[in-house]
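To start, the structure itself, in structure tokens.
Heads up, one of the protein chains got dropped from this complex, but the rest are sitting where they should.
A, B and C are the chain letters, set down in written order, and residue numbers restart from 1 in every chain.
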């Protein structure tokens, strides 16, 4: 399929590489969530001002017992006025939503009527129109994108609330009460929506391949340039390709054709070689290796976490 | 000194406990920064679409060599379209600013004309007024608080920018260019300002002690309640204390005096005991233990990091 | 051209209607900017605490004279501690950036390789690739979208900074210093980029028309449904259209063909009528009227403002 930069077709990639990028990012999200949760799952128990004075000399022992009962860690000291642990959890949630939004954006763009390369599996009773069956609204993607649009503001609120007054703050503390639960709810929804968007994603390889021809081979010009550069130098290779590309673009003809007519090119590489190099499948670089690496890391993580 | 909740005096703490809370939070900030930096210091090198196709079969080897030269890790695959590593760095910065702001807020509040418990060391040519020498403006604290007010918006921008299109985004990518450097600059400034505010902080223990008397001992009522509860039950203890506290508050007399006149109380605990329990220094709970724990953890971290 | 909802083709619109929507929103942006600026262009002059006491009884007169000299209004009282006027200006800027981003998003999506309906005029030396002339990177749109991604965080900072302490705040005040100028700079850039993206926008009406055929007429099914409903009731009309639409979708045939073969339909409306109703140009509703209204309002505004 086409790699796309600035919403314009660039050199080709495989769908597998795009999906591997999604998986790789989800793995990082999961790792961050676990790490931030570990850090936050510590007891907060300090009494009115954080000294446990009301418990006389029993304070620390009671704290230990309480933490054990709750399955929480025991911090060095009570932390009521320092909200960084919770804000860090919020950040990890925000990062999950951002990655969910990135995947959703890709899925939604691939499913545009004019692109048609991948579609969400239709949800029961949602996302379609009975009289417009060509419409395959990316409803799961919209949920993830909405979460990605909302999470930054909620994370910002948690960070804004951090400078709280003395041993118990005023306003900042209360601002967390609805914000963190909402953010957790939103993140869970984004994770669910991402899974729903990808489960049963309908991929159309014919359309992916067909769209590559929309540029008449121009997206493949780098491949020829790389072949010419060792023979005539980068600068001259560039000049040759630029000329042919402009001609192909203006005349709306395949780049292969234009190149094959240019003696300045054909004296350097044959027409078969030109044709071969303009086949997108022959210009995928390390895509397969990258996919394998991501899958291997994923498998290792699954093996480790049981 | 007074512990303070909702900007009102509560049970006493030590200044050491407050400062230990600051140190504990700074340690967490430093740990997070290192962890996020480790995660982000990986090579991004993928060519136009992330396949390294222009390098033929040499792509991965070139990537390895380049990463080695730059002292960066090699990721499983190029990550140009996935910005979570950078957004996670931004989050860690935001958390540092939040903690700096929390410390600064405490310092600024302690230095109010009416509180007068701690002041920033005057900066050369700043923060004072030649004709109003009583004014000791917390200029370093203001820098940290400004950073804490600005960082959340910048972090939000980095999160907002995450859902980028395909292999290279449009708008989101560009939004990072000025935001992340500004956030790093801001965080460095907040860290510097925090150090400046705390280096040579002028602490006034006499004023700290004096302010504790502003409530006529009412902030210590919990101490008496805890002594009475085992003798007459929590409910009856509460009733006795509530009555005496209201009387002391209305008559603006020391709680000790009122309690000492109340036979319902003095038949349970003697006047000496009442007096002893109303001394703030006798009601500090585990404050010292908590300080020791934080200092020990700090020392361990310093030993480990060389 | 296709109207598009959820990134899927829906019923047709005209390009003029889309552009009128852009203009209408820009008019609102301009109106808001002027209104907020008027509100904010008032003198702030109050001395140390806002009483002008240092000027004895001359304070108000000096304030009047100063405001006159600066071309500013005179407020009822000094407002150093109340930052709402500046925050309101920031909001107006944020709204401009949001509208610029909306227009830029539309432009960038229209210019995708697979859509190809409208392109930014190439900027000198930017946005193109000499060897990939099919690539017409929407560079101006990216500037506007980046501004739209960054502005919300900066606006949030200005709002966050509002609750400032007493007669001059600490941290909040300082947080404004770099934020508001940056936001103004960003807004000016977004406005410039919007103008650059639209000046000389290359519109491809052939491609717009061609893309409408991608759905084989299914995007026009509503048009037939509206014709059938008065004849057989909404429910029966819906059933007929749904059946035909599914068939056309599955068999990848034009909806017109399928309908023309369905006696249940042709006994109600003739083939010519079916064909006529499936022509997008015949199903544009009030598009022209709406465009005229927006243009008239624009002209009125220009006439008024000279």
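Here, a contact is a pair of C-beta atoms (placed from the backbone, for glycine too) under 8 Å apart; a residue touches a chain by one contact, two chains touch by 3 or more.
Model, not experiment: these values are computed from the prediction.
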Quick one: which of C:67, C:109 or C:265 touches the chain that's been left out? C:109
From C:118, C:151, C:237 or C:258, the answer for touching the chain not displayed is C:151
Sort through C:121, C:226, C:260 or C:275 and give me the one touching the missing partner chain. C:226
Out of C:113, C:137 or C:164, which is the one that touches the chain we can't see? C:164
If the hidden chain were put back, which of C:17, C:198 or C:274 would touch it? C:17
Filtering B:37, B:70, B:195 or B:214 for touch with the omitted chain leaves B:214
Which parts of subunit B face the unshown chain closely enough to count as touching? 2, 4-10, 108-109, 111-115, 130-139, 142, 152-153, 156, 160, 163, 211, 214-216, 218-219, 221-222, 225, 238, 241-242, 245-246, 249
Hidden partner interface residues of subunit A, rising order: 101, 104, 108, 138, 141-146, 148-150, 152-157, 160-161, 170-175, 177-179
Touch residues of subunit C, complete complex, unshown partner: 3-7, 10-13, 17-18, 20-21, 24-25, 28-29, 32, 35, 39, 47-56, 59-60, 75-79, 81-85, 87-88, 91-92, 94-95, 97-99, 101-102, 104-106, 109, 145, 148-149, 151-153, 155-157, 159-160, 162-168, 170, 222-223, 226, 283-287, 289-291, 293-294, 297
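Following the convention adopted for this analysis, only the chains that are shown with their structure count from here on.
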Measuring between mean CA coordinates, which chain is farthest from subunit B? C
Approximately how many whole Å separate the CA-defined centres of subunit A and subunit C? 26
Touching two or more other chains - residue numbers and ranges from subunit C: 108, 138, 142, 152-153, 156, 160
